[in-house]
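Here the complex is missing a single protein chain, while all its other protein chains stay put.
Up next is chain A:
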Amino acid sequence: MQVTVLLFASYQDAAGTDNLRLDLPEGVTAAGCAETLAATFPALAARLPAGRVAVNAEFADDRTILRDGDEVAFLPPMSGG
């Protein structure tokens, strides 16, 4: 199955892109997606644990099961205001 990954702020600098498609096994969790992402972009590996993840524009957590077509957003610590 395939998901769309969105990256923000320093994560997009580390990956050199703000969005990509990842092929992942059925039943994978958000944590599994993060592992694949970290393996693809080693510069992201150290930064991802400090952030949060959202699936289809809702906050999710490591155990959230992903489905084909999901939009998975990796969010660094926020700094609005």
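Everything that follows uses one rule, which is that a residue touches a chain if its C-beta (ideal position, glycine included) is under 8 Å from a C-beta of that chain, and two chains touch if they have at least 3 such contacts; residues count from 1.
We adopt the following convention: contacts and distances are computed from a predicted model.
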{"item": "Missing subunit (named according to UniProt) among the choices \"RsbT antagonist protein RsbS\", \"Hydrogenase accessory protein HypB\", \"Molybdopterin synthase\" or \"ABC transporter ATP-binding protein\"", "value": "\"Molybdopterin synthase\""}
{"item": "Among A:Pro25, A:Pro42 or A:Gly81, the residue in touch with the chain that has been omitted", "value": "A:Gly81"}
{"item": "Residue ranges of chain A at the interface with the undisplayed chain", "value": "6-10, 12-13, 18-19, 47, 50, 54, 57-59, 73, 75-81"}
